[in-house]
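A single protein chain has been omitted from the complex, and every remaining protein chain is retained in its original position.
Let's turn to chain A:
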């Protein structure tokens, strides 16, 4: 994360010359979304997949609980 902040700070202070120009008042906002989107989108993907992996691992190593047993027996009856 520190590296990302560092990269953004470098961008911020070093590249002062405009590479894009004005379209409408939202252009700066759009470009900001694209820049944040790369990082935040990546982190979001990681988060989603991490949750999925964690859920699978949890399911694999989970011991059957008493309540689960009860539910099963109820279903059978």
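To be clear about the criterion, a contact is a pair of C-beta atoms (placed from the backbone, for glycine too) under 8 Å apart; a residue touches a chain by one contact, two chains touch by 3 or more; residues count from 1.
Note that contacts and distances are computed from a predicted model.
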Name under which UniProt lists the unshown chain, selected from "Sarcosine oxidase subunit gamma", "Response regulator receiver domain-containing protein", "ABC transporter domain-containing protein" or "SAM-dependent methyltransferase": "SAM-dependent methyltransferase"
Residues of chain A (touch criterion as defined above) contacting the omitted chain: 1, 4-5, 8-9, 11-12, 18, 20-23, 25-45, 47
